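Shown next, in structure tokens, is the structure this report addresses.
Of the protein chains in this complex, all but one are displayed in their positions.
By written order: A and B. Residues from 1 in each chain.
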Amino acid sequence: MTTGNGRDATVHVRNLTKEFPGGIRALEGVTFDAPEGELTTLIGPSGSGKTTTLKIIAGLLEATAGDVLVQGRPVRGPGPERAFVFQDFALMPWATVLRNVGFGLELRGVPKAKREAEAREYIAKMNLTAFEDAYPHQLSGGMRQRVGLARALAVDADILLMDEPFASVDEQIRRMFQEDLLRLLSEEKKTVVFVTHSIEEAVYVSDQVVILTRGPARVSKVVRPAIDRGGASQDIRRSRAYLDCVEGIWDELRGYLEA
Amino acid sequence: MTIRGYRIPMALSLLVWFAIWEIVGRLDWVFLIPPFTDVINALFSVIPSARFIDAVTITFQAFAIGMGLALVIGIGVGVLMGRIPAVGSLMGMWVNIFESSPLTAIVPALMVLLGFGLPTMIVTVFLFSVWVIALDTQVGVQRVNPSLIEMGRSFGASRRDLHFKIIFFAALPELLAGIRLGLIRGVKGVVIGQLLIAVVGVGYLFELYSRNFLMPEFWALLIVVFAFAFAASETIAYFERKVAFYATTR
Partner (left out) sequence: MGRTDIAAPLAGEAAFPPGPRRGLLGGLRRRPWILRAGSIAIVLGLWEWAGAIPISIAFPPFSETLGAFAEMIADGTFLAAYAETIQPLLVGVLLTGLGGILAGIAMGLSPRAEWLGLPVFIILQAAPSAAIVPLITFVYGIGFAAKVFAVVLLSAPVIVLNSYRGISNAPRSLLEMSDAFLASRWQRIWKIILPAASGMIFAGLRLGVAQGFTGAVLAELLITPTGVGDLITYNRALARYDHMFAAILSIVVFASVSLTLLQQLEQRMFRPEMRPA
């Protein structure tokens, strides 16, 4: 399955090592592939370098050793083929929703009329049209994250990087977001690398779950949840396959937590 | 404060104070304090006078140039100090020292080096106000949410975009606070400078009026200077309130 743009959008992570000043080794040889068009989740104990890995893929951090290959080229900084969704939303509080969503395009020099039209399209997809002229402080946490997501989608990147996007959203909205995300991705074919703490969330949304050990992190296991996503969400969450997968991952992680 | 349920704005308390001033003046208790109404009358004779206009012109010149320099250099240095930790450590020590020092002590040295005219006044205004502007700018820049910067970088923002579209606005509340404090200190600087130089500007006028015991004129001039300082400060405070809506959700 190729993404909408026909380009190879697999993310190859090869032997990623990251040492922070002060000698803290966050990553020690992390290797995995995020196949194009699929949603890959990174999960692991706290401090296991999931966000570090994601930021290296995004080009926001530099690896000490190892490489990330995107479209055949190593990553050397942020690029237009990758878009990031932040855990704390990272919205400009002095700008309206419309401006925030169009900001990625604004930085690229897209003229105002065009970028506002694009922004409105994605605002509509997120059901935020009524709040186009509102400011972030007037929105709830869930709405703010929808703005962040709209912004990332508006730049039409092939690869979406999401850093615990639903962690700051309240529990009830969170489930809805997971379902909305899946629906969105069925329309907009993208490669997604997703970081979360929640095993249920990982199993529910992912095609592939990469389990990291505690720092210095390596890939401990890669799991493909064999789940039939055809049915209603409540059926999925009670299906045997789902529950087994969640418990399997929990067993794997438990070993690291108690170590 | 409310009286019987009616909210009375605080500014009205000044009327009470003016009334007290009037009474004390009329009772002639303290020679220095003439009745408030006399002071108001003096305002009308002082302000149009040629002496006053000359004094204010030169004072304002010194103030404007000194403040302009302080803003440009203060904000520039503040941004550097905030973005580059090494610069922040190197210069921070000096900025902090001078921000709280009695800079008045330096004015005699300035008079010796630069004379009794405009240059000394400009440098005095500059020295009084630049430190707090740099310091508050530094704090504002340091407090910018790192996520906002990462967000900018992740969408490919150039350094220019990063500074002018993100950092500037994120640091604006602190920047404005620093400018307001800088303005107030600048006014103090120009007045102190002129009091010490004593032959130019409003400082000279203050000297003249007090020497000749023209108390209503003295207080009228004081009110004019106070009013200017207050107006400048409140103008910036107005802008601070305009950006306050996002200051807490950064």
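The definition used in the following text is that contacts are C-beta pairs under 8 Å (C-beta built on N, C-alpha and C of every residue); 3 or more make two chains touch, one makes a residue touch a chain.
Bear in mind the structure is a predicted one, so any value in this text is a computation, not a measurement.
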Which of B:L14, B:L27 or B:I47 contacts the chain that the document leaves out: B:L14
Which of B:I58, B:L135, B:I166 or B:A220 contacts the chain that the document leaves out: B:L135
Residue among B:P35, B:G92, B:G117 or B:G156 touching the omitted chain: B:G92
Option from B:M121, B:V187 or B:A220 whose C-beta touches the chain left out: B:V187
Residues of subunit B (touch criterion as defined above) contacting the omitted chain: 1-2, 8, 10-11, 13-14, 16-17, 30-32, 82, 85-86, 88-109, 112-113, 132, 135-136, 138-139, 142-144, 146, 149, 174, 177, 180-181, 184, 187-188, 190-192, 195-196, 202, 206-207, 210, 218, 222, 225-226, 229-230, 233-234, 236-237, 240-241
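Keep this in mind: only the chains that are shown with their structure count from here on.
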Distance between the centres, which are taken as Cα means, of subunit B and subunit A, whole angstrom: 49
Complex contact set, residues of subunit B against subunit A: 145, 147-148, 150-158, 161, 165-166, 169-170, 172, 243, 245-246, 248-250
Interfacial residue positions of subunit A with respect to subunit B in the complex: 55, 58-60, 78-80, 82-84, 86, 88-90, 92-94, 103-104, 106-108, 135-137, 155
